[in-house]
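The structure is given below, and queries will be raised subsequently.
All protein chains but one are shown at their positions in the complex.
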Amino acid sequence: MIRRHPVEILLWIALATLPLWLGPLGGYTALGTKILIYGIAALALNLVLGFTGGLSFGHAAYFGLGAYGAGMTLKYLVPSTPLAIVVGTLAGGLAATLLGPLVMRRRGIYFAMITIAIGQLFYFIAVRWNNVTGGEDGLAGFRRQPLHFGSFVFDVQNEIKYYYLVLFCFVIAVVIMRVLLASPLGHTWVAIRENRRRALFLGLRTDLYVWAAFAISGTITALAGTLNAMLFNFTSPQDLHWILSGNFVIMIVMGGMRKFWGPLVGVTIFVVAQDYLSSLTDNWMSLIGLLFVLIVLLFPKGILGLIAPRRREVSTPRAPGIQQADAVLEEDGSPLRDSTKSLREATK
Amino acid sequence: MNDAGAVVARRAPAARASPALLRLDNVSRHFGKLQAVQDVSFAMNEGELRAVIGPNGAGKTTFFNLITGFVPPTSGDIWFDGKNIRDRSVVYRVHKGIVRTFQITEVFPDLSVSENVRVGVETAAGLNGRPWLPRHVRGDVERRVDELLDIVGLANKANRTVGELAHGDQRVVEIALALTMNPRLLLLDEPTAGMGDTETDHMVDLVRRLHDERGLSILFIEHDMSIVFGIAQKITVLDQGRVLAEGSAADISANEQVRAAYLGEAQ
Partner (left out) sequence: MQLLLFNAFNGLIQGVFYALMALGLALILSLNSVINMAHGGFLVIGAYLAYTLAPYLGFWGALVVGPIGAAVIGLFVERILIRPLYKRPDPLYTLLLTFGLALIIEDLTRTIWGAQGLPFQVPAALNSPISSVLFFITGYRLLVVGITMAVMLGLYFLLRYSRLGIRIRAGTLDLETVSALGVNIYLLRALNFGLGCLLAGLAGVLAAGILGLTPPMGSSLIMPSFVAIIVGGVGSLVGSILGGLLIGVAAGITTTYYPAASEAVIYLIMLIVLVIRPRGLLGQEGLFE
């Protein structure tokens, strides 16, 4: 159905054999697992960010909800890995679905601000609801459980076996996202990103499709969160914090937000760099910050954008400052213009 | 000039008898103190090719925005196909067949020509929410896309990125996008704006063909008088938000008020 690029086949081979070669290269399997987990989250966030054009800066909320959902299921309900995954994913997905309508009509800056702020609600709940969530110290005291298939037991407490469970989830997430992006729904998302007004005048209820993107993206991000909680058998409010949301976004931008695999490239570099830098210097936060600045200034299209330059620079003929007033200014006699006139006279 | 507006307004009840495709009854729109459109009545039948002209600020764009539902009228009614649509959304009107293009080209710049048209085709078929399509439906979509590209003459550029195309071709893509929605009324906002001579000829030819061969009802705003007089069956002149005159090319070019308000200034 979807033509495979040779590089993509190489990628799958590399992922399937990762535990064999990552060790000799100086890594460790859990690092590979973390890359896949963050990869799921970043690819999912990119459905909104890169493909629908919604500046979501609050996706850590859904990641963290997935993590807490899984951890609390294992700790308080049933010691079952599959159930933990399902509960966590649904918890995060439900939150994204319910909160979607609050952001679906917004654009650009406002979309970003509201998603950032909403995310913090869950952060403070996790921090303050001590006796259930473990508060600032995080939620511990749960363990991922072996998978039972009849009499066959797949013991994912083993790191390598857990890697393959995560890879399995990664494959499912990737297949779902690819199918969606190749479907009319995916085409609609891209159309909304490209030109929301044109989409509206084609008779598209743009807000509903933005909502769908947000809900699906949040659900898959939550899946990543559940896997992350079980990787470390621990989760903390940091998994809900806006700093993590920002990190997801920079990973995506670094890799290239207009390419499907861009986020995974960014995640790989980011996770490896963070792992390395945090063992090297106490000031790794500054270095990560510097990375943000340099990427924005020098590589705005991301690494995959460099290798295969995009077909056209994204730019509109309008000055950046006025795009907010876009819809209203379209009118030749809008109230905004009108009030500008009086100001114009005052400025003379 | 008020007389002309009043004459048209009085004529409106008569128009009610014949089943007009689009009718505006005494529609006004104010923005604060600014009266963008004042007491405009207008009727257009199925299959007509009509033009709206007027100096800058005459209210032409607001007139279009009122018809498409982008801006609600302050007062008055808008009828389409026998139904009052004054309170209906943009999306509703598009699905009823009122489709427009914009003065500043509005396309999906980073997508290819066929991807652009495909979005429209899928929308028109109501497939947008589908997360998956069976193979034969996908084939139908592709065939419809090809068909539309043939109609507008862009088949040879199907895989080009729209943002890279010449301005004239981008505007044709926008028309193809509009056609995907099976319009019953096509509104074109200055279709030839910013075009060179060949591009303009191509566009005029396209508009004429859409009308002649497909019987499409088209209403367009245009500044180029040679185009307006060349292809429009009937011309409506707006000035300061009011209908100044309405009639055939000959009527309009002979109209003293129009000459004073508009043509004199342009020539």
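Chains here go by letter, A and B, matching the order in which they are written, and residues are numbered from 1 within each.
Please note the rule applied: a contact is a pair of C-beta atoms (placed from the backbone, for glycine too) under 8 Å apart; a residue touches a chain by one contact, two chains touch by 3 or more.
It should be emphasised that the depicted structure is a prediction, and the values quoted were computed from it without experimental measurement.
The chain not shown here is in contact, across the full complex, with A.
One of A:Arg107, A:Arg144, A:Arg198 or A:Lys259 touches the chain omitted from the figure, and that residue is A:Arg107. In the complete assembly, the contact with the undisplayed chain comes from A:Arg128, out of A:His5, A:Arg128 or A:His148.
Think of the hidden chain as still there; on subunit A it touches residues 49, 55, 57, 102, 105-110, 112-114, 116-118, 120-121, 124-125, 127-130, 242-243, 246, 249-250, 253, 282-283, 285-286, 288-293, 295-297, 300, 314-316, 318-325, 327-329, 336-337, 339-340, 343-344, 346-348.
Here is the rule we go by: only the chains that are shown with their structure count from here on.
Between the CA-based centres of subunit A and subunit B the separation comes to 41 Å, rounded to the whole angstrom.
Put simply, subunit B touches subunit A in their complex at residues 31-34, 36, 56-57, 59, 61-62, 65, 68, 70-71, 90-91, 94-95, 99-100, 102, 104, 106-111, 115, 118-120, 122-124, 127-133, 161, 163-164, 174, 177, 180-181.
Note for the complex: subunit A touches subunit B at residues 179-180, 183-185, 187-188, 190-191, 194-195, 197-205, 208-209, 212, 258, 310-312, 314, 317, 330-335, 338.
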